[in-house]
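Scroll down for the structure; my scribbles are underneath it.
Missing here: one protein chain of the complex. Every other protein chain is in place.
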Amino acid sequence: MEAFSDGVFAVAITLLVLQFTVPEVQSGRLFASLVGQWPNLATYAASFLTIGVMWVNHHTVLSHLKAVDRTIQFINLVLLLFVVLVPYPTALLGHYLQSRQDGAVSAAFYGSVMTCISIGFQALVRWSVNHPKLLNPGIDPDRIRAALPGYSIGLLVYAASIGLAFVSAWLVVAFYVAAAVYYAFNQLPSGAARVD
Amino acid sequence: MEAFSDGVFAVAITLLVLQFTVPEVQSGRLFASLVGQWPNLATYAASFLTIGVMWVNHHTVLSHLKAVDRTIQFINLVLLLFVVLVPYPTALLGHYLQSRQDGAVSAAFYGSVMTCISIGFQALVRWSVNHPKLLNPGIDPDRIRAALPGYSIGLLVYAASIGLAFVSAWLVVAFYVAAAVYYAFNQLPSGAARVD
Amino acid sequence: MEAFSDGVFAVAITLLVLQFTVPEVQSGRLFASLVGQWPNLATYAASFLTIGVMWVNHHTVLSHLKAVDRTIQFINLVLLLFVVLVPYPTALLGHYLQSRQDGAVSAAFYGSVMTCISIGFQALVRWSVNHPKLLNPGIDPDRIRAALPGYSIGLLVYAASIGLAFVSAWLVVAFYVAAAVYYAFNQLPSGAARVD
Partner (left out) sequence: MEAFSDGVFAVAITLLVLQFTVPEVQSGRLFASLVGQWPNLATYAASFLTIGVMWVNHHTVLSHLKAVDRTIQFINLVLLLFVVLVPYPTALLGHYLQSRQDGAVSAAFYGSVMTCISIGFQALVRWSVNHPKLLNPGIDPDRIRAALPGYSIGLLVYAASIGLAFVSAWLVVAFYVAAAVYYAFNQLPSGAARVD
């Protein structure tokens, strides 16, 4: 399951580049056209960092398991279904970021997909904690359980980003960049904490 | 062979997202346009879950083998040829799902590709069972043989989905989602059963 | 080097599906349009089987090496450069297969890329044989050397397929399907022979 998940994450993160298409411009207008693509660059960075950090977390969660049951496999498959979808809302948001109403719709869709991934993570961790026979011998379920409220807060914050979309699509992009950087550096340092 | 197959499954499942293209809409019309893409979302989910479950099965079948011969390698290659093709009928069915006659054609094509994969699986398992020297020491060919009728039924049901296409393309999509969820949870629990 | 090569082969073979694009047809015309895509299906099968068999051979060659030097790495990189290119001549040949003059050009281009891969293989094997310190202890360079004439014939046959393009583009496609099936079943059975 780990090799498959790693492969899917690696390909999904790489497909993000396909939102960039070579613009057909009149002679001498390429520089202005490239500058006009900076919304795409912003959503590209936001999604790349977010998927990258999610991948590290996913890897950490799986490394706590010594066995997988059918339910875990199914939860993981649904989680990956949303991870693989990410290049689409990323391209959509890059395209409509500067349009007022459609930018809000795009950003809300983007936040919704990210929230679904977050729900998938939550389900994966909760199922593992409640089935200690799946965990590696050295892992203490209670320590992971102590990290669960942090997870729930993360989920609530992600869900709140959907509402943020109707304030400003730009705020949503900035939020995901900030959240990825925050998670990259502020995960707790060891054991159960790394599940965070 | 296993590393190559895993890589191919991972990329094929990820390319499913490429059926989604950013719609060019008049200002304020994006939400309606996205809602109009739900046939694509339905075929995306059906194919993602189906390939995902097939991958688990494929992995299980390969884990029973301690060696591969040329025939097994060739069968596996033809099996992967159809797995890699899946993003195309998926995109086609997503596009024509709501068109009556063309929806039936798309759904029949979709069912045909899936049936070819199922035939490939059947061939892979039957060849393994009939060449016990390829099997891992702990594997009892008779137990796998006992699972073969279940396999044949699966193949017949998949083949029947081609006919179902001419009743309703939607039924075909619903059938594959249901079949994937069923297989994810109802594979027999151990040994030969997991080959199922 | 092996993990990287495997990954590149797996992705390159999967990108072959991108030559299929959903046709936009008038209502009820999809079936005819799909039937009209059979040149694409033919080139897809030819390239999929060819890359698949090349991958098995590549894996066998690398498994004979216990170390790699800079030259081997560079030869391998140039070999992969042509492998990754294959989806393009495949799509081109699928598109122009039924056009007389442009079909010949496409088929000659297709044969040229395949011949370049074959030259790369030849270089990889010859360099290994001439630097026995790179070979695994159990491998006898003389046995591999005995297989080299077979390799050279393979290269000549591939090169001849470029000329065949000007007779018929279809013959080129049929040739590559036949060559892939032949190589899949007629590689010599063991040791040095598997390098073949």
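Order as written gives the chain letters A, B and C; numbering starts at 1 within each chain.
Keep in mind that, in the parts below, a contact is a pair of C-beta atoms (placed from the backbone, for glycine too) under 8 Å apart; a residue touches a chain by one contact, two chains touch by 3 or more.
Small disclaimer: the values here were computed from a predicted structure and weren't measured.
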Of C:Trp38, C:Phe74 or C:Phe185, the residue in touch with the unshown chain: C:Phe74
Chain C residues touching the chain left out here are 3-4, 7-8, 10-12, 15, 18-19, 70-71, 73-74, 77, 80-81, 84-85, 87-88, 91-92, 95-96, 99, 101-102, 105-106, 109
To test your reading of the contact rule: which positions on chain A touch the chain that is missing from view? 3, 6-7, 9-11, 13-18, 20, 22, 25, 27-31, 34, 44-45, 48-49, 52-53, 55-56, 59, 181, 184-185, 187
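FYI, only the chains that are shown with their structure count from here on.
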Report, in whole Å, the distance between the mean C-alpha point of chain B and the mean C-alpha point of chain C. 26
Separation of mean Cα positions, chain C and chain A [Å, integer]: 37
Per-residue multi-chain contacts in chain C, two or more chains: 11
